[in-house]
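Omission of a single protein chain aside, the complex is shown with its protein chains in their original locations.
Moving on, here comes chain A:
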Amino acid sequence: MVMTETPIIRIRDLNVHAPDNHILKNIHLDIPKNKITVLLGPSGCGKTTLLKSLNRLTDLYPELKIKGNIYIDDDDILHPERDVSQIRQKMGLLSQRPYPLPMSIFKNVAYGLKLKGITKKDEVERRVQEYLKKAALWDEVKDRLHSSAEQLSIGQQQRLCLARGLAVNPEVILADEPTSALDPVSTQMIEHQFQELKEEYTIVLVTHMLRQARRLADYVVFIYYGKIIEHGPVNEVLDNPKEELTKKYVSAGV
C-alpha cells in the first residue's frame, strides 16, 4: 500500500507472542503524520495490544514477548535501552475508560506539566487552561478546577484524560475506543476535538463503530486475528474493500 505522507511511525515485522497465543503477526505498517489512522477489527484481534506496543505499555506484561522494530521519528522504541518515560510522553494514550488521577481537575492536567519540568505557577495555570480548552472541557470546569476529578461525569473525565494527555505534549495520540463508555453528546465532543487535534497531532484510533471510522478516519487498517488484512485510505477500505474478510466485516457492521 502506498502512502504519500511522511510516516511518523514505522512498524516493521512486529510480532507479539503470549505464552499460548501469537497475538500480532508480522505487522508492517506506516502511520502518516497529522492524520487519523483507524484500527478496525473484530474483538480480540490485537488492536489494543498493537496500541500498547506503541508506547511500550506492553512492558507491564512480562508474559508478552515482543519482536521486531517500531520506529518513531527514526528511533527504535523497542530497543531495550530506550528511556520508556520519554517514549510514553511522545505517545499519549487515551484508554477505553477514563482513569482520572486521584487529585483535583487542575492537578490532573498540571501533573503532566510537572513531569515535563514546567513548574512556574503562571505558566502552569496558562497551560492548564489551554489544554482544558483543547479538550473542550474548560467551560464546564472553570469554576471548580480545584474539586476532585473523580466527581466529574464519565464523559467529562474522558475529556479530562485527553487534556491530561495533551499536557505532556505528545506527538501521537493513541486512543483505544475512547468513546465506547460515553453518551452520544460526549462522543460527538471527543470526535470533534479529534478533528481539530489532527492539525497538530498524529492520531491512532481504535474503534468498533464503523460510522465513527467513516467520520474520522483518513486511513483505515483492518486487522483480523493479529494480521493486517487490508490497509489504505478510508474510502478505499470501507467502500471498496479488496479482501473477502474486510468485505464481510464492513457489510456486517454498517
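Please note the rule applied: contacts are C-beta pairs under 8 Å (C-beta built on N, C-alpha and C of every residue); 3 or more make two chains touch, one makes a residue touch a chain; residues count from 1.
Here is the rule we use: contacts and distances are computed from a predicted model.
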UniProt names the one chain left off this complex as which of "Phosphate transport system permease protein PstA", "NADH-quinone oxidoreductase subunit E", "DNA metabolism protein" or "Cytochrome P450"? "Phosphate transport system permease protein PstA"
Which candidate, A:21, A:69 or A:147, sits in contact with the chain we can't see? A:147
Who touches the missing chain here, A:49, A:89 or A:179? A:89
Can you tell me which of A:47, A:164 or A:231 touches the chain that was removed from the display? A:164
Had the left-out chain been drawn, it would touch chain A at residues 55, 57, 60-63, 85-86, 88-89, 91-93, 95, 97, 99, 101-105, 107, 111-112, 115, 146-149, 161, 164-165, 168
